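So the structure is just underneath, and the comments pick up after that.
Only one protein chain is missing; all other protein chains are in place.
Take a look at chain A:
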Amino acid sequence: MKNIIDLQGVSLKINDQSILKHISFKVNSGDFLTITGPSGSGKSTVLKLIAGLISRTSGDIKFENQSIDGYDPIDYRRDVSYCFQTPVLFGETVKDNLEFPYVIRKKTFDEAHAIAELESVGLPSHYLSKSINELSGGEKQRVALIRNLIFLPKVLLLDEITSALDSESKKIIHTLINHLNDSNKITILAVTHDDNEIQMADQLINIENGQMMEVTHE
């Protein structure tokens, strides 16, 4: 199996404060990796670095065996897609959000596809025209997730996306994630505290205080 993401001694300092120290791990293509650790330990920061949204101070991050600095950032972010921990929806309606991936690719909106995606996270089709202000926190989180899935990425970075969900919706999302991982062969890196997600994983990483504590392979 070839590895698709490879972190080599990645460190990050912000204003002389060390946020991450020497993080190294590899993820095989098609794998499911979970990251755990206490609040403030640097989990989200690791995902944002991999997503190319911030820059490391030292070390290297490779995607498909090439440093991520060598890719066009815009194309890269379409391949390695990050879903935020507390996402903000934009525009006015759910449709504005689901249309956005089409708009940036200069493609025409495929309403049937968008509705199918809504249903895959347990939201009815009429939600497409719903105002974003009428959505619950868990519903917003699911709409945000679909934005990343309208055009499937190669790597999906999920930042505690099930934290705000009830057990029913959690199950729906777990089924979806499993499907993406098994059938679509999408590599998934998920920050989570959820036992079910940890059990689904091929690899488990624990970060504390910006340092890698342990790596467990299934």
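Things worth noting here:
As a convention for this text, a contact is a pair of C-beta atoms (placed from the backbone, for glycine too) under 8 Å apart; a residue touches a chain by one contact, two chains touch by 3 or more; residues count from 1.
One rule holds in what follows: contacts and distances are computed from a predicted model.
For the chain of the complex excluded from view, the name given in UniProt is "ABC transporter membrane-spanning permease subunit" [choices: "Ferredoxin", "Lactate utilization protein C", "FAD/NAD(P)-binding oxidoreductase" or "ABC transporter membrane-spanning permease subunit"].
Among the residues A:F32, A:F63 or A:F84, only A:F84 touches the chain that is left out of the figure.
Looking at A:I54, A:A116 or A:M213, the residue that reaches the missing chain in the full complex is A:I54.
In the full complex, chain A contacts the hidden chain through residues 51-55, 69, 73-75, 77-78, 81-84, 87-88, 90, 100-101, 103-105, 144, 147-148.
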